[in-house]
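Take this structure, written in structure tokens, and hold onto it; I'll ask about it next.
Excerpt of the complex: some chains, original placement.
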Amino acid sequence: MATDLRVKETELQTVTEQLVDSYTACSRLNHLGHEPLPSREAVAEIISDLQEILYPGYGKRQNLHIGNITFYVGSLVDSLHDRLTEQVARALRHDLKAESPHTDFHALAQKKAVELLRRLADVRLTLERDVEAAFRGDPAAKSHHEIIFCYPGLEAITIYRVAHQLHALGVPYIPRMMTEHAHAKTGIDIHPGAHIGPGFFIDHGTGVVIGETCDIGECVKLYQGVTLGALSFERTDGGELLHGSYKRHPTLKDNVVVYANATILGGLTTIGERAVIGSNTWITESVPPDTTVVLEKPKLRVKGSKAPAHTEAEASMYFI
Amino acid sequence: MATDLRVKETELQTVTEQLVDSYTACSRLNHLGHEPLPSREAVAEIISDLQEILYPGYGKRQNLHIGNITFYVGSLVDSLHDRLTEQVARALRHDLKAESPHTDFHALAQKKAVELLRRLADVRLTLERDVEAAFRGDPAAKSHHEIIFCYPGLEAITIYRVAHQLHALGVPYIPRMMTEHAHAKTGIDIHPGAHIGPGFFIDHGTGVVIGETCDIGECVKLYQGVTLGALSFERTDGGELLHGSYKRHPTLKDNVVVYANATILGGLTTIGERAVIGSNTWITESVPPDTTVVLEKPKLRVKGSKAPAHTEAEASMYFI
Amino acid sequence: MATDLRVKETELQTVTEQLVDSYTACSRLNHLGHEPLPSREAVAEIISDLQEILYPGYGKRQNLHIGNITFYVGSLVDSLHDRLTEQVARALRHDLKAESPHTDFHALAQKKAVELLRRLADVRLTLERDVEAAFRGDPAAKSHHEIIFCYPGLEAITIYRVAHQLHALGVPYIPRMMTEHAHAKTGIDIHPGAHIGPGFFIDHGTGVVIGETCDIGECVKLYQGVTLGALSFERTDGGELLHGSYKRHPTLKDNVVVYANATILGGLTTIGERAVIGSNTWITESVPPDTTVVLEKPKLRVKGSKAPAHTEAEASMYFI
């Protein structure tokens, strides 16, 4: 029952050599001799601490009160400044150092970090409207507390709102790392480049996808599984996909509601004010304001009432 | 490359002041000077230990046998009693202390905690039928072991079954924290208030949503992306959404099967015994027993066979 | 406010006894006196270290370069050998020891572990094509770096590719544990038994399900919510579900594209080369090559332009 040591001593050397050879041969999967990328753990902790600032008392630190909140937040702001600066500097250096070797990326990163912190108070104003929208939109919500404390939709929106600011400040990688962090936790995938107005509510949320060039107005409500995606992609003359931020995802005006698993596609598609898009629909053209779009009533195929005990099995064999 | 200390010393003070001002100005996002909420980490650990009790030997503690199981479970029960009591007391005190300052919330919480533990043996009876249903319903399942050890659907159902008991005992927050914990891990969102009979099986599961007032019979099977949702909401005379638990989600009778991404909506919608709901359908009216509902066959649009190399791109440009 | 000790001393004993009784009574949920299952934590760490080898420099260990990569990878290979051997031995022993008590499972496990490591260099060749496909397929992708570092679709595919090798080597449990690990993180559920060619890209990905007997060609692209599932199950003469790997999931030929939330079902269903399957469709029959399948245009129901302020509410009441 012992491990065969000879195997280890010979085979594993070969395995290692082959892998190292493959690092030369197929080098696109390697990140060798390169400036380091931002740290996933550091970014995750930054997100967590930003949430502490945005919703004081709901997170890791309980028992906050008006007498200690300044200390707590001031301390977090200071420590976030350092950590944000370091991670943003990594991201900038990674992408820009080759072309701009003399830039002081640390100083540049500090500026962007401070600017993000400066915008947080405004982000809170927007989030307050998001929370209000969730309360007004979900009869199951018991209180504002429950929404802030438990709702994954609000968590995804919160992280998006911060990531969007960093995206607007031209920081690479970190905005996407943040929204993918939210995506992994909530199943909601919002590209940090999207524009989304206040009063936004996503209920349940798993499977929601909001593309990079979406433009979403105020007080919009989405349910789980909604896709706001691209319909077609532009290509270069050589047939290559055009990479960039040209408008290819839809626009939703104020007060639009989109029900579960609906799919709305295309940069020219605009859903007008107060329109309602029904579940499971597939929309590739604009919808006027105050319009409701729903699927046809389904055609029923009724099976005879003398179905045997193993109904499910037979149904699945003959009818689906 | 050094951090500019003057920036930190001046700007960050301002940022902090603005944030603290915003805690006064938009106070709905704050939780200051309030009784603490239950601890997320404590609740997550409670869930994990409840799973140890419900499926002994499948979880963290291996090598359990009939000679040591009593010690292990007895020790967990005792420790769970303390931790449950503390967290339940927090939840009760948070919501009820203002109106009922003299209640002994700790004693009340202890009663509820003991009652939950008392019900666990019965919960196991139900879960055994759920496991059996999974085995009978999935040809890819190699064994009962694999289902208990690997299937996210069973994990979500297990956590729901415990959370449902706490919900029935009138404990705030914690049931929802539990099901959101499961939601984050599995993509399956079951409201703890829903009623679900034994023999319940969810395959794959990502995107499943089961609303608060659903009523699900025995031996029901759901696939991924199924929504059992509300069709419309009641409102107060003032136009405000009515918050509460009036019946607004559907009823599924025994032996119903719902295939992937189907959407069933409405409190008056009842899916009869042994009915089969096909993939991607959208159901807002009741379906009689022994009925199968499927989408129409899709209309095909065939593109000419001389399509150039970049078929996908052109297809997406002209046809979708 | 003190805990009532008498309750603990009497009630909890009873609770424990009832639970222990239930371990005898409903024994299918117990794993007592059995060879241990593989460790979830160990498998999660193995996955993480395999990713370090497959994408050196993108993961936990930064600052790798050509001068140290051999040491780092050699060290990981050696340590993975030991840990893989131990976990594979557990899995084999768990399932096979009763019927084959004299097998040297440790030696057998070592062979399979070495073989997996040996195949990793080839896996990298495939993954390089997957990364290239993602870059060519997503206009929002800024660089190969971003794809490897941030895209959940690639993470799910990577873990699947490793799990598939272990599945092919006949290792129980661990392949499924790996893909469920990916499922929990990304919402993408790929059965380790599926066959998938190189150049595979899943965008966004939440809700994707790929069944055990799928056969997917080269350069296939899927969007979120796509199901490649079974249409019907075979049963034994006694009406029991047939457990096993008979072909029950679809075949997708090279260069197929499937848009969001489409559902393709059945072992006889083949989607031909370069076919395009539109969003939200439900496909149960084969589709010829170079064909595009889309949903009908939705029928619009326009509501009068004099809709009052609470449009959404009324819309939901009357029309959806």
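The chains carry the letters A, B and C, assigned in the order they are written, with residues numbered from 1 in each.
Just so we're on the same page, a residue touches a chain if its C-beta (ideal position, glycine included) is under 8 Å from a C-beta of that chain, and two chains touch if they have at least 3 such contacts.
The structure displayed is predicted, hence computed values, not measured ones.
Enquirer: For validation: placed chains = 3, all identical. Expected total copies in the complex?
Expert: Per the structure file, the complete homomer consists of 6 copies.
Definition applied: only the chains that are shown with their structure count from here on.
Enquirer: Please report how many Å separate the Cα centroid of subunit A from that of subunit C, as a whole number.
Expert: Chain centres of subunit A and subunit C, defined by C-alpha means, are spaced 21 Å apart.
Enquirer: Please output the residue numbers of subunit C that touch at least 2 other chains, ranges allowed.
Expert: 187, 206-207, 225, 233, 241, 259, 261, 265, 278-280, 294-295, 316, 320
Enquirer: For a test of understanding, state which residues of subunit C touch subunit A in their complex under the given definition.
Expert: For subunit C paired with subunit A, touching residues are 53-58, 62-66, 69-70, 73-74, 77-78, 81-82, 85, 104, 106-107, 110, 114, 117-118, 120-121, 124-125, 127-128, 131-132, 136-146, 148-152, 185-187, 204, 206-207, 223-225, 231-233, 235, 239, 241, 259-261, 265, 278-280, 284, 294-295, 297-305, 307, 311-312, 315-316, 319-320.
Enquirer: In their shared complex, at which residues does subunit A touch subunit C?
Expert: Subunit A reaches subunit C through residues 1-4, 7-8, 11-16, 18-23, 26, 28-34, 36-37, 39, 94-95, 172-173, 176-177, 180, 183-184, 187, 189, 191, 193, 206-207, 209, 211-212, 221, 225, 227, 229-230, 233-234, 240-246, 248, 255, 257, 259, 261, 263, 265, 274, 276, 278-283, 285, 287-296, 309-310, 313, 316-317, 320.
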